[in-house]
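Missing here is one protein chain; the remaining ones are kept as they sit in the complex.
Order of writing sets the labels: A, B and C. Residues in every chain begin at 1.
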Amino acid sequence: MSKNAVNGHGPAAAHDSHGSHGHDLPFWQKYIFSQDHKIIGMQYGLTALLFLLFGFGLVMLMRWQFAYPGQPVPFIGGLFSDDTMPGGVMLPEFFYQLGAMHGTIMVFLGIVPLAVGAFGNYVVPLQIGAPDMAFPKLNMMSYWLYFIGGCVMLASFFIPGGTAQSGWTSYPPLSVIAGQGQTFWLIGMAFLINSSLLGSVNFIVTIIQLRADGMTFNRLPFFVWAQFVTAFLLLLAFPPLMGAAVLQLMDRLAHTSFFMPSGLVVNDQVVAGSGGGNPVLWQHLFWFLAHPEVYVLILPAMGIVGEIIACNTRKTLYGYKALVDSVIFIGFMSFIVWAHHMFLTGMGTKMSAFFQVTTMIISIPSVIILTALVLSLWGGSIRFNTPMLFAVAFLPMFGIGGLTGLPLGLNASDIHLHDTNYVIGHFHYVVAPGTIFALFAGIYHWFPKMTGRKMSEVLGKIHFTFSLIFMNGVFMPMFIQGMAGVLRRMYDPTQYAHAVPTQPLSVFSSVSAWCLGLAQIPFIFNFFYSIFFGKKVEENPWHATTLEWTAPTPPPHGNFAVAPQVYRGPYEYSTPNHKNDFWPQSMRETN
Amino acid sequence: MESLIKHISKPHPVTGVTNAKLGTWCFLASEIMLFGALFSSYVLLRVGAGTAWPRGSDILNVPLATLNTLVLITSSVTMVMACASLALKNLGKYRLYMGATILLAFVFLVVKSFEYGHKFEHHHFPSTSTFYAIYFTLTGLHGLHVIGGIVVNTYLLFPGSALWKKDPDQFMGRVEAAGLYWHFVDLVWIFLFPVLYLL
Amino acid sequence: MSGHTQEEIRHHVSIYLRVFGALLILTVLTVGVSYLHLPLHAAIAVALIIATVKASLVAAFFMHLAGEKKIILAVLLLAAFFFVFLLTYPSLHAL
Partner (left out) sequence: MQKYGWGLPIDISANGWQIDQLIIIIHVFMAILFVGWFCFFAYTLIRFRQRSGHKASHHVGHFKLPAYLEVGVALFEVVLLLGFSFPIWSQQKVVKPDEKDAVRVRVVAQQFAWNVHYPGVDGKFGKTDPALMSSSNPLGLDRTDPSALDDISITNQLHVPTGRNVIVYLSSKDVIHSFTIPVMRVKQDAIPGHAGELWFQAKDAGDFEIACAQLCGLGHYRMRGFFISESPEKFEAWLKAQAPKPPAVPKVAAQAAPAAPATPAPVPSGAAHV
């Protein structure tokens, strides 16, 4: 294709340099401060899974209080200190810490690092036929900044007063007058923001610059497209939160009044400070990030689901172009819908109309994506292995989550539903049985590439079945509660007469959550067991077409023995007159 | 291993840019959004304050800030001259211009610290009013960017320049990237100056 | 910058110096205008116009944005588009 591509970077060179110093790096350089995108991907993956488990643990604890407010937590209640759960009874302080940290950890330390940091890092360079990310050192820094950010967040559990407790949204003035935990939260966020900034630059440059010869943009696997758009969201949406975090830190530490209006009276004390600030400013800056952020949670998941569906139906994705266009359009629109979280802040009519119109518009590409994915099943020969089960289950779950976004997006119905459990139900359907299922699917799917072994199908199916049942058990009741007006973030919902009739649903939801926790045991066991004792498999166990499956397993430093050349689109399955039912992108023969 | 990654020193044949250049611009795009958020906060607070908002020229030191503007602009020029010297394969001149750039950056910071010191003496702190709050925050954040630029440029002046012998193209790419960043810091100041000091 | 002939680079340098001159003049101009104590709206307009011109000069010549590769312009255009919303919408909250 170009002289440049051959000059000194040809296949032979690739092979040599890999052979000469690929293997003899000291342990700490190979596995700790590694610059290899695959190791970094796995570091991200393991850390994020642990955070996910931790964040889930926090909410399982909270669910006790939701179900049986004011009663001592059985078994483990005694293990906690007196300023969190004296006598096993959870204090409101602790409850709100759990809530804020659950949201923060799940979003910023769990799902995004897993979807982008782990899957993006591991799979994208392989799928585009690159030897690594464009900036390996930045990649390493990105992970370590994430790690430090996570440590700061965790550290705040151990300081007097505990963690942040103003919700993951950290609305001022509450967050400004809150205790030290909030400062930790802000500093932790600063690390995470910079980590994702480095990561997103890296992804954009890698995908634009390092595609293998022949890997044109319309031959990119759908997953890569999803990551590409995601990287832009991270790049351009996070900085405003960085700005907002700086302002909030100033408010807390330098006693400025960015978010503090004049004349505040807390506990009958006039708050010192100049005043003149505006709490709504924070909301704008926060949601300018946080709405794109929720699409960061879903786009990679859609990408994973697309890959797995194509592979396991043994046919190409339906409407590849429409899918790609929709993803780009969603990414673009996601920057201009943010204030649908703020309909009831006294926003003007024109603004409110603008944001509900954009919100309705952004639902259309999601409908197109969901339609194209389900039509991709049509005419296939569907192989129901564990990754496929999770991927297929993603579709209706995302459908429920997405559809319930509509009544929230119309400001009139949002008057009743805002800040009720309906909202909690809405977004958990998209992120929990939606994104988490897609991520599970991805783990089962790419595990053989990462380790050379397959995870157990039997345990996988057990994991799937119970996860599906209990996920719905946790979140379906929330819609009913939300309709009845039950508000979110309630330490003791039974305080309100209107919440009492649906209280049995809270119990149901909690029991489901704990069972969901139990349902993860086969997964965790399967995961670690299979690393060492899983069934050994060859390079391409699923008979897939994308490039990562043509690399050796596990891929060595530098990935491909010979720099791949790409000849065709990503999903050539069941091509007539071809000898196999899959036709890898880099396979040379002409028919 | 690094040599495996393409387009480090030579531009990509289709996009026409190197990785470093594209990466730097992406980073600057994110910086635009960062300062965008802060300028947005400025606008919102100012609109909210109405006539209570002071005019910067009445309470800030315009001559000092003008001096600083000139210093920063000059440092931008020395930065492009440093790049041009490298393109002319003149490492000595590059050193000279880069050194000047760093020096000017220090001058900027010194002037800035005088300005801050003066304010503190008169008991004007970030907590004094929202005007001072945004003034200190914006100039402070900008100052941090200047310090970042000094670190990068110093690296490229001394240890980093060893790359010049090994791979002049890559080294030039790095200097150019540092230059882009430095001009961006200048560019932010070009807006900060009238917005805070003159209006 | 790389891949230019010596001749071109000398030409560039002369442009840099001219831009430098323009920036100095504009700086003096904007400070001068501020001493006129124009009404606020006029002052804002003048100051922002001058700042935009200065910024454009820096971007176009020092950062070589004039004639820059499409991919970079595209990234910047995207950022600029969202920047406009970010800058204006929060203040229009009550609209």
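Everything that follows uses one rule, which is that a residue touches a chain if its C-beta (ideal position, glycine included) is under 8 Å from a C-beta of that chain, and two chains touch if they have at least 3 such contacts.
As the structure is a computational prediction, the values presented were derived from the model and not from experiment.
In the entire assembly, the chain absent from the figure touches the shown chains A. Contact with the chain that does not appear here is found for just one residue of A:Asp82, A:Asp268, A:Glu538 or A:Glu589, A:Asp268.
If you put the hidden chain back, the residue from A:Ala134, A:Val474, A:Met490 or A:Ala563 that touches it is A:Met490. When the omitted chain is restored, the residue from A:Ala67, A:Ala237, A:Met250 or A:Ile368 that touches it is A:Ile368. Although one chain is hidden here, its contacts on chain A can still be listed: residues 92-93, 96, 165-167, 171-174, 177, 261-268, 270-271, 277-280, 313-316, 318, 344-346, 349, 352-353, 356-357, 360, 363-364, 367-368, 370-372, 374-375, 377-384, 392, 395-396, 399-400, 403-404, 406-407, 410-413, 415-420, 480, 483-485, 487, 489-493, 495-502, 505, 573-576, 581.
Just so we're on the same page, only the chains that are shown with their structure count from here on.
Separating the CA-averaged centres of chain A and chain C is a span of 38 Å. Chain B and chain C have Cα centroids lying 14 Å from one another. Each of residues 204, 208, 236, 240, 281, 284-285, 288 in chain A touches at least two other chains.
Residue positions of chain B with contacts to 2 or more other chains are 15, 17, 22, 26, 29-30, 33, 36-37, 40-41, 44. Within the complex, the chain A residues that touch chain C are 204, 208, 232, 236, 240, 280-281, 284-285, 288, 335-336, 339, 345-351. Residues of chain B that touch chain C in their complex: 15-17, 21-22, 25-26, 28-30, 32-33, 36-37, 39-41, 43-44, 47, 55, 57, 62, 66, 69-70, 73-74, 76-77, 79-81, 83-84, 86-88, 169, 172-173, 176, 179-180, 183-184, 186-187, 190-191, 193-195, 197-199. Residue ranges of chain B in contact with chain A, taken from their complex: 1-7, 10, 12-13, 15, 17, 19, 22-23, 26-27, 29-31, 33-38, 40-41, 44-45, 48-49, 52, 125-130, 133-134, 136-137, 141.
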